[in-house]
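All protein chains but one are shown in place.
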Amino acid sequence: MNRDRLRRLGFALLAPVSAFAFAVLISSLALWASGNDPFTAWREMLAYANDTRRMISIVNRAIPLYISALAVGFAFKMNLFNIGVEGQYQLAALMAAAVGASVDLPGPIHVLLILVVAMGVGAGWAGIAGVLKAYRGVHEVIATIMLNAIVTTGLLAYLLGNYLRDRSETQILKTHDLPASGRMPSLNRPLAAIGIDVPQGANLQGFLVIAILLGVAFYVVVSRTRFGYDLRASGVNPWAALASGVHPKGMIVKTMLISGALAGLVGMSQLLGFFGRYHQDFPTGLGFAGIAVALLGRNHPAGMAVSALLFGFLSTSAQILDLRDIPKEIIDILQATVLLSVVVSYELVRRLVAASEVKAAAAATAGAATQPAAAALSEEGDR
Amino acid sequence: MTTVSGTGTPAVHAARPKRKLPRAMILVGLGVILLSIVRVVADADDLTSAGSFSAAIRLGVPILLAGLGGLFAERCGVVNIGLEGMLILGTWFGAWGAVEFGAWEGVLLGIFGGALGGLIHAVATVTFGVDHIVSGVAINILGAGMARYLSVVSWVGKGTGGGATQSPKVTVDIAKVDVPFLAGGSIFGWDTPDVLGRIASWRWVVISDVAGLLRGLTGNLSLLSFVALLLVPASVLFLWHTPLGLRLRSAGENPYAAESLGVNVYRMKYLGVITSGALAGLGGAFLVLEGAGIYREGQTGGRGFIGLAALIFGNWRPTGVAMGAGLFGFADALRLRNESAVHALLLFVAVAAALAALWLLFDRRYRYGAVIGAIAVGFGIWYVTSDTVPRQFLSFTPHITTLLVLAFATQRLRPPAADGLPYRKGGGT
Partner (left out) sequence: MEPPAVELRGIAKRFPGVIANDDVDLVVRTGEVHAIVGENGAGKSTLMKILYGMQAPDEGTILVDGAEVSFRSPKDAIAAGIGMVHQHFMLADNLTVLENVVLGLEPKRGLALDRASARARIVELGERYGMVIDPDTLVEHLGVGERQRVEILKVLYRGARILILDEPTAVLVPQEVEELFASLAELKSQGVTVIFISHKLDEVLQIADSITVIRAGRTVGTTEPAATTARELAEMMVGSELPKPDTQGSTVTETVELELDGVTLEETGRTVIDGVSMRVRRGEVVGIAGVEGNGQTELVDIILGLQAPTSGRVLLGGEDITQASTRWRRNQGVGYIPADRQRHGLLLPSPLWENAMLGHQDVVPFSRGPWVNRRGARVRTAQIAEDFDVRTPGVDVPAHALSGGNQQKLIVGREMAAEPKLLVAGHPTRGIDVGAQAAVWTQLREARSKGLAVLLVSADLEELIGLSDTLLVMYRGRIVAELDPQTVTPQELGSYMTGAAA
């Protein structure tokens, strides 16, 4: 049994590791082709990360990626592709920042209100795609692409420019600053308590706690509840799920709402722990990066955590490259290659595993198995 | 979901492809007449000026090319949301080529850059069976990353005015033509009269508006635009009137049927997806050469997605894509040129929706009639009670239009039947 588990873990790791190795290879080739030494680049990056301040930066960068991956991964669990996280989190961040700055409440409640607004806005925006899919048959990918574009090409600028703008500031377009009660404290003190010296100016964002809790909640809901079972069943085989009594339309809407609510939280670590306001240079691209993180982490909360940290490492350590005159944009190429190769390698490994499982099951039932295996039967096509 | 598919669909909507073109023309005609009336009522001359239409073409061509790119990919069964990334690759390679060699070389290299993106998409989706959406997202990330990376490698510290986010200024020596007699072009040094321009300037109802539209199409037209516009009929001819086009479409409709008749579906998909990238790349080069005269990061501004919108709006047909691109380009042109004309557009929408609602009610489709009627009333009230329209609204007009089309006209849309589905050789039942 134990050996079996180890083997399964080995299989599970094989795909992401080989995909990542392949991506490193491709990016090395790109570096080499443009006259840079790839080995130096990777070595410098590793060396750069070996430092408390930068490790904190890695974690801070990983937090929004992780939440974005949770949002994408939750929808993936029922085969819905929410590529609208990008628009959902940006709209949610803007609205949450604006609402948060306009009220005055005691500390935790203030933060809670901001989070609730963010989740509500994210859920609402994603919910449009859910309703369109469930009741009008509009593919969620197309709907969320369009909803993304509405947010990023005009809606943000319109809302910020006309209604939510801090007019005392003429130079830049931003919302009013959040009062202190609406900010989230850093985790520096707990870190110090366990004996880690936090360098001056570095702040481990308090939102990390929420991210971890969300990861746990993700696991519990998906793997341990009846709702999660229905969700996964719908993802694996919607027809069988339907016959087992899952209401498909309701399920689509609920899933998109939850995914959108998670998406709404993507920008919160930076809003509450760093910027304290929404402005025109608020980070973008986290929604798309979340897709890569979710796929690399196989939609598993632990796997996604590892891959979020990996991506956090890449974007933090990439900064050293610029100082060494190596274009740090190589990281974008690396990430895109990971995204492509991970899907391929998962498929290859899946076939490998399936073949070995069929063999194992056949061995266990040897002698009695005169019956065609499932896969071959469907190929027979006599139906 | 468990039901058998219906046999023998009622032949009510048995419209043949042949009748489509006239219908498209009727729609365009109706649109122009309506615009003309609105122009007079709202006193917004720029709504139908030659300048507006000319700008609409300039802004619409990249959308058109992205849309045609999407058309080629989806007609062979591969969803391409990587158009944006391919467009970006087109802008970068187009600028690089123009800087290094010259404008037309830039065009070719832009096409090459886009085709490269298409090739990656094809390898991932066709050969390795990667989900089309995942691959598209990856290509969008890759396109942006590669453009930035290559910019740094090629232009940073070279003292040419280029840098990590922009290219050196490119010199554009692509000819612009005015058609003789119609738009005042010259023949052998003799300046012909600008007939359409003259008529357009009279501001007669409908006649002048049509003249304005035609003047926009024939005057100050870059050869590159001309090539792009020619691609619309060329696509129709290729896809519907050549054996290769038929095979390509069959791969998107029923690849297993095509396979069973000896069509090499993989090859068709590669052809379609690489062509798709090439077209998007051309669109990117156009943005650089006819638009800004320079490569700038973020220059594509989501036009790949608008192209996708035009594709859906145009019901996966070249003429439809052209209409969609024209419409979205027109909206964009008004946004940039004249805000009061944008306001007049509200009236246009209100009247158009009211007419559509009347037609629907006459056709006894009361529910949709009521919905559209409500939209008409809404826009009417908006028009009367406001003086301007926030310009941001026009930026996302294409996207909202597409969502509405998808939500309320799905039954009339006909995407290729096997669009986005995985295909494995020999994988049919």
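Lettered A and B in written order, each chain numbered from 1.
Criterion: a residue touches a chain if its C-beta (ideal position, glycine included) is under 8 Å from a C-beta of that chain, and two chains touch if they have at least 3 such contacts.
Remember, predicted model here, so these are calculated numbers, not experimental data.
Shown chains touched by the undisplayed chain in the intact complex: A, B. Of the candidate positions B:Leu246, B:Ala292, B:Val377 or B:Leu404, contact with the hidden chain is made by B:Leu246. Taking the complete complex into account, A:His247 is the one of A:Arg165, A:His247 or A:His279 that touches the chain left out.
Of the residues in chain A, those that touch the hidden partner chain are 223-230, 232-233, 236-237, 239-247, 354-355, 357-358, 360-365, 368-383. For chain B, the list of residues touching the undisplayed chain reads 1-4, 6-11, 14, 16, 237, 241-243, 245-247, 249-250, 253-254, 256-263, 414, 416-417, 426, 428-429.
Here, only the chains that are shown with their structure count from here on.
Chain geometry summary: the mean Cα position of chain A and that of chain B are 32 Å apart.
The part of chain A that touches chain B in the complex is made up of residues 30, 34-35, 81, 83, 132, 136-138, 141-143, 145-150, 152-155, 157-158, 161-162, 238-239, 242-243, 248, 285, 288-289, 291-292, 295, 327, 329-333, 335-337, 339-340, 343-344, 347, 378-379, 381. Remark: chain B residues 1-2, 79, 81, 120, 124, 128-131, 133-135, 137-142, 144-146, 148-149, 152-153, 301-302, 305-306, 308-309, 312, 390, 392-396, 398-400, 402-403, 406-408, 410, 429 touch chain A in the complex.
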